[in-house]
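One chain of protein is taken out of this complex; the other chains stay put.
All chains are identified by letter, namely A, B, C and D, in their written order; residue positions are counted from 1 within each chain.
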Amino acid sequence: MSLTPQVSDILKNYESDNPGTKANLVRLLNTGKLAGTGKLVILPVDQGFEHGPARSFAANPAGYDPHYHFSLAIEAGLNAFAAPIGMLEAGASSFAGQIPLILKCNSSNSLATEKDQAVTGTVPDALRLGCSAIGFTIYPGSEYCFKQMNELRELAEEAKAAGLVVVVWSYPRGPMLDKAGETAVDICAYAAHMAAEAGAHIIKVKPPTDALSLPAAKKVYEAEKIDISSMEARVRHIVQSSFAGRRILIFSGGEHADTKSLLETIRAIKAGGANGSIIGRNSFQRPKKEALALLSEITDIFKG
Amino acid sequence: MSLTPQVSDILKNYESDNPGTKANLVRLLNTGKLAGTGKLVILPVDQGFEHGPARSFAANPAGYDPHYHFSLAIEAGLNAFAAPIGMLEAGASSFAGQIPLILKCNSSNSLATEKDQAVTGTVPDALRLGCSAIGFTIYPGSEYCFKQMNELRELAEEAKAAGLVVVVWSYPRGPMLDKAGETAVDICAYAAHMAAEAGAHIIKVKPPTDALSLPAAKKVYEAEKIDISSMEARVRHIVQSSFAGRRILIFSGGEHADTKSLLETIRAIKAGGANGSIIGRNSFQRPKKEALALLSEITDIFKG
Amino acid sequence: MSLTPQVSDILKNYESDNPGTKANLVRLLNTGKLAGTGKLVILPVDQGFEHGPARSFAANPAGYDPHYHFSLAIEAGLNAFAAPIGMLEAGASSFAGQIPLILKCNSSNSLATEKDQAVTGTVPDALRLGCSAIGFTIYPGSEYCFKQMNELRELAEEAKAAGLVVVVWSYPRGPMLDKAGETAVDICAYAAHMAAEAGAHIIKVKPPTDALSLPAAKKVYEAEKIDISSMEARVRHIVQSSFAGRRILIFSGGEHADTKSLLETIRAIKAGGANGSIIGRNSFQRPKKEALALLSEITDIFKG
Amino acid sequence: MSLTPQVSDILKNYESDNPGTKANLVRLLNTGKLAGTGKLVILPVDQGFEHGPARSFAANPAGYDPHYHFSLAIEAGLNAFAAPIGMLEAGASSFAGQIPLILKCNSSNSLATEKDQAVTGTVPDALRLGCSAIGFTIYPGSEYCFKQMNELRELAEEAKAAGLVVVVWSYPRGPMLDKAGETAVDICAYAAHMAAEAGAHIIKVKPPTDALSLPAAKKVYEAEKIDISSMEARVRHIVQSSFAGRRILIFSGGEHADTKSLLETIRAIKAGGANGSIIGRNSFQRPKKEALALLSEITDIFKG
Partner (left out) sequence: MSLTPQVSDILKNYESDNPGTKANLVRLLNTGKLAGTGKLVILPVDQGFEHGPARSFAANPAGYDPHYHFSLAIEAGLNAFAAPIGMLEAGASSFAGQIPLILKCNSSNSLATEKDQAVTGTVPDALRLGCSAIGFTIYPGSEYCFKQMNELRELAEEAKAAGLVVVVWSYPRGPMLDKAGETAVDICAYAAHMAAEAGAHIIKVKPPTDALSLPAAKKVYEAEKIDISSMEARVRHIVQSSFAGRRILIFSGGEHADTKSLLETIRAIKAGGANGSIIGRNSFQRPKKEALALLSEITDIFKG
C-alpha cells in the first residue's frame, strides 16, 4: 500500500529518524478509521494507576478488565492504545498485531507525596510486547522536571535506536504555576515546544485556555498581537510552537467536558491544524455502545 | 502431567510471559495440597528481619532455625516458601526441589528511621538458589514509593527475562494515610491495582476493612454503590481491581487474628474469589503440630 | 585545500586531540565567509527552550520553523549552527553537510525551579545527526556547578574519543554573585579559565563589564594594574585567561544591545584578539533580509 | 588433610555456597593455633583509620608499621588478619600465603560528620591481594542503614561469585538508640540476625549487656523468660539468633576491658557457644611479647 500524501508529508518531517521509527510512525498513522488522513485518535488507559481503580472503572465495570480497552480501541477504529506495562502485558498477546501499542513508561498516583512519576516500563519491555511507541510524561515547572527530562533522554535515545516512536505527555505544574497557569495558552505552547526540543516525535498537551501566565510572555503575546481569542486560534498557535507543525501534536480531552463541549473542542483541534486527540475517561467510563458512538463522532470530525 | 482447567485458565492470563515464567507459575500452582486447584498458601518468614529474632521466634524457638521453616512449609503441603537471602541460603540446598522458593528481595527493619527498605537480594541470587520467584515490597503513599517502583522495575525486567515470577507485596503507608487508612478498602484496592499496573504476576495485600480513606474515592464508592459491606464483598472488589481477576491475588493473615477470626477471613478470601493466603506468624509462632493442624484447615478451606 | 596559517596556528594549540577532533575543528574554521581566517560566527537557537516559543519567535514567526535557522546560518555564511536535539533532528537531513552542527546537550527553561539544566542530548545523538561538536552549559557559582562539571567530564571524554569538538558555555551565577557580578570582568575571566581547565576546545562567555566582583580578585587587579578600562582590554584579558589564547574564545551578543552597540562590542571582541561571536536573538528576531545584512556586517568586522 | 568433624559440621551450614567460598572458609578455620577446632581469633587493624594513628599506635609505636600486624597475627597463631586496603597492600606480598586476609571494604573516621562509612576496597582488590574474605560494616538503626545494606548486597553478590567469604560487622547506632541501647542484648541479637538475613557468612557483634532497649522486644523477653542473666546466656541467645548457630558468630573485645575482664568475656563467649573473638587494640596496643602472651591465653580458652 503506497502512502497517502498526508502521511507522506508528515513522514518527511521525521527526516532524522531511522527506517524502524518511520515504519512505526506509519503504523500509527495507517491504522483504524483515520488511516491515511494524517490524523490520530488514541485510547490511553492509565487512569487506574493515576487515580485508583474504582474512580476510573466503577462507572463502567467492564473497564476493570484490560482486554476491554484493547477491544474498545480496535472496535472504535482508533490509531493506538496506550497503557502502563501491567495492562499491556495482560492483553498484548491476545490482540497482537491488531492495533499499535504505546507503552506508557512512567506513571504517578494519587497517594504520591511528590510531583514526580515512577518509571515502570522500559524500551526492552516495549519491544518484547510488540509496541510501536513509548510514552513518557514530563512536568515542566516541577522541581523534578530536569530529572524527568534526563530520564526521557535515556529512554528516547534507546527507543529511537530501536526504531520506536517517542510520545511525550507535557503537563506543566509546579511552584510557579497556579491551577489556571497549568492550562494557560503561553504555558501550553511552551510545554509543547519543550517536548519538541527534547526530541519527541508526538506531543500531547492539554487544550489551552486564553489565560497568559508568565508576565514576560504576556508582554510578547500582547505586543505581537498573537491571536488567542478562540480555541482554534490557540490550537493553531500551539501547532506553530511545535516546530511550525513539523511535529505531530495531539490534545487530551479534558476532565469535566460534557459530550457537547468535548466535541466542540475536537472541532477546534481539527480546525486549528493539530493532528488529533487522546480520549480516555470520556470513552471508557460510559457503556461500550455509547463509547463507540462518541468515538465515531470524533473520528468523523477528524476525517471530515 | 497435563494441567487442570483451573491452572490452565490462570496461565492464559499471563499471555505475555515467556515459557520460563509460565513454568515457574505452574510450579507454584502445582505444588502441595492445593496443587491444581488454582489456589495458593505460602509461608513467608521475614519477620526476624522486620521485627527482630526474639519477637518472631521466641514463642516457638524451633523457628530460630531456617530449616524448620522449609520443613514446615513442605510438611504442611504449602505452595511456596518465601524468605530473605540469608534464610534461603541456609536451606536451599538441603531442600532443593522440594518446594518452590520465593526470594524476598527487599526488607525493612524495626530500627529503621525511614519508611523504606533495603534491597538485599537480586535476580542472580534467586537463580543460583533455585527460586521460582522474587518477592518485592512497595509502600504506596510513602515518600519512597517512586524509588521502590523504580527498583521493582529493574528487578522485574531482569526476573521476567530470566523466567522468574514476580510477587509484589503492596503495603500502603505514608503521610496521606493514618493507621486506618492503610487497610481501608479503597486503599487496598488501589494498592492491588498499582501492583498489577507495575507488572506484578502475583499480588499480595492485607485484608481490607470497610473504611474509605480518599475523599475522591469515597464519593465514587457511594455513588456507584460498590458493595463493601462484608469481607467477601471487599475481597471480590479487590479481585476485580486486579485486572478483573487476571492477576493472582493473595492476602496476608493479619497480625492480631485469633484462629477463629483468621479462618473466617480465609473463608471470605476464598468466597470472594481470591487465590489464597500468606500465613506467617500465625503458623510458625505455635508448635509444629498445631501449625500443621491450622494450615491443614486453611488448605482445606481453599480446596473445598 | 591546504590550511591557512591562521587555522594552522590554531590547530597547533589542540596538540592532544585526535585527528577526528582536529578535522572537526577545521570544519568549523573553514566554513562560511570567515573560512580560513581563524574567526567564527555561530548561530545558536535554544531560546525557544530557554524562554519559550513566543518570546523567541513571535517577532519573526518564520523562526518557529527549525529549517529557517539552518537556512539563515547557511545563507549568512556562518561557521556553525547550534541547537538542542529536537531542532537539529528537524533539519539535519535536509541540510546535511551544508553547515557544521553543534548539538547543545543541556538546556534550562523559564519554568525551572532550580539553577540547573537537563541533559537532553548525547554524544551518540551528535554522531548520528552528523554534528561536528557538542555544546554544554556550566553555571560556575551555582550549587549545581560540580554536578554540571561532572556531566561535562563524561560527555567531553566520550566526545573527544569520538572525534567531536567540545564547546562550553560558561555562565556564572549563584548565591555569591549578584546580577552585576555575573558579567564582572574578573568573573568572566574566571569562567573562561574554568572552561579551559575543564577541557573545553571552544569557550563561550558573555561580554564583560568593568566591574570587579570577588574582593580577593579585585585586590590583585588593582595591585597588578590589569587594564580593564575598555571592552577591547577586557576581551584581551579574557583571551589571556583562556590559556594565553590557546583556546578558541567566542562571546555572546548580549540581550539588550541595539545594532550600533552590538557592532561596537563585535569590534572590541575582534580588537581584543578573541575568535568570534555567537549571535542568536539579534539575528533571528528580525526579518531575514535585515538579519543577513547584520550578519554580513559582523562577519566583515571579523574578516577585516 | 581431611577436615575435623568441627570444621566439617560448620561447612555443612554453608550449603548454598560455591566450592571457592567453602575453600576460603576452610582456610580461615584451618589456620593457626585454633586450626580444626571450629573456633577463630582474628586480628583487625582499622583503628588508625577510625580513630587516628596516634590514638591507635602511640602506645606501642611498632604498630605504625603495617608489617608489625601481619607478624603479630602470624606469630600469635591467629586465624586471620583484617585491615583496610592501604594496610593490606603494604604487606600482602611479603606475607603472602602465611595467614588468611580479610579486606575491610568500608571505613569511617573520627572527623566524619555523618554516621556512615566510605567504601574504600572492592572485590577485585580483595582478589588481587590474595584475600580469603571481605569485611563490611553496617550500622543498623542509622539513617544510612539501607544504603549500607544496598552496598553490602552489591559487594556480597560479587564476593560470593568470586569464592570469597563475607564478614559483616553489625554495629547498631542511630536516633532510636542511646549509648546503652547500642549494646543492649535485644539489639545485639537483632544486629546479628539482620547480618544473617542479609547473607553474611561470618557475623561480628559487640558483647551484649543485660539491657533491653526496644519496648516491644522487652515485652517478649520478659514474657518468654529468655535468659539474659549472664554473658554466657546472652551469647547463647545471640548464637540462636544467628540462624540457630548456622552462621559463624564472633565478638569484639570491647574498648575498656582490663585483661581480666577481657578473659572473662572470652570464656563466656566460648561457653555460650560462639565461634570466637576479634581482638584489636587489646593486643596491638601492648608490647609484642605481652600481646603474644595474651593472645595465647585467649586461643587456649577457645581450644580448651
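Definition applied: a contact is a pair of C-beta atoms (placed from the backbone, for glycine too) under 8 Å apart; a residue touches a chain by one contact, two chains touch by 3 or more.
Since the model is a prediction, treat every value here as computed from it, not as a measurement.
Undergrad: Omitted chain: which shown chains does it touch?
TA: C, D
Undergrad: Among C:Ile10, C:Ala54, C:Ile85 or C:Ala196, choose the residue that contacts the chain missing from this document, as touch is defined above.
TA: Within the whole complex, the residue contacting the unshown chain is C:Ala196.
Undergrad: Looking beyond the chains shown, say which of D:Arg55, D:Lys218 or D:Lys288 touches the absent one.
TA: In the full complex, the listed residue that touches the missing chain is D:Arg55.
Undergrad: Pick out the residues on chain C that sit against the missing chain.
TA: Missing-chain contacts on chain C: residues 13-17, 140-143, 145-146, 149-150, 152-153, 157, 161, 172, 174-177, 186-187, 189-190, 192-200, 214, 216-217, 220-221, 224, 226, 237, 240-241, 243-244, 246-247.
Undergrad: Using the document's contact rule, name the residues of chain D that touch the chain not shown here.
TA: Touch set of chain D with respect to the missing chain: 46, 48-49, 51-55, 58-59, 61, 64-66, 84-94, 107, 109-114, 116-122, 124-125, 128-129.
One rule holds in what follows: only the chains that are shown with their structure count from here on.
Undergrad: Considering only chains that satisfy the touch condition with chain C, which of them also satisfy it with chain D?
TA: none
Undergrad: Using C-alpha centres only, name the chain that sits farthest from chain B.
TA: Of all chains, C has its centre farthest from that of chain B.
Undergrad: Rounded to the nearest 5 degrees, what angle rotates chain A onto chain D on CA?
TA: Angle of rotation between the two copies: 145 degrees.
Undergrad: If you list every residue number at the chain A and chain B contact, are more than half found on both copies (same) or fewer than half (different)?
TA: different
Undergrad: I'd like to verify one number: the distance from the centre of chain B to the centre of chain C, where each centre is the average of its C-alpha atoms, in whole angstrom.
TA: 58
Undergrad: Could you list the positions in chain D whose residues touch two or more of the other chains?
TA: Where chain D is concerned, no single residue meets two or more other chains.
Undergrad: Name the shape of the chain contact graph, picking from line, ring, star, complete and other.
TA: Shape = line; chains linked end to end, path left open.
Undergrad: So which chains actually touch one another? I want all the pairs, not just one.
TA: So the chains that touch one another pair up as A-B, A-C, B-D.
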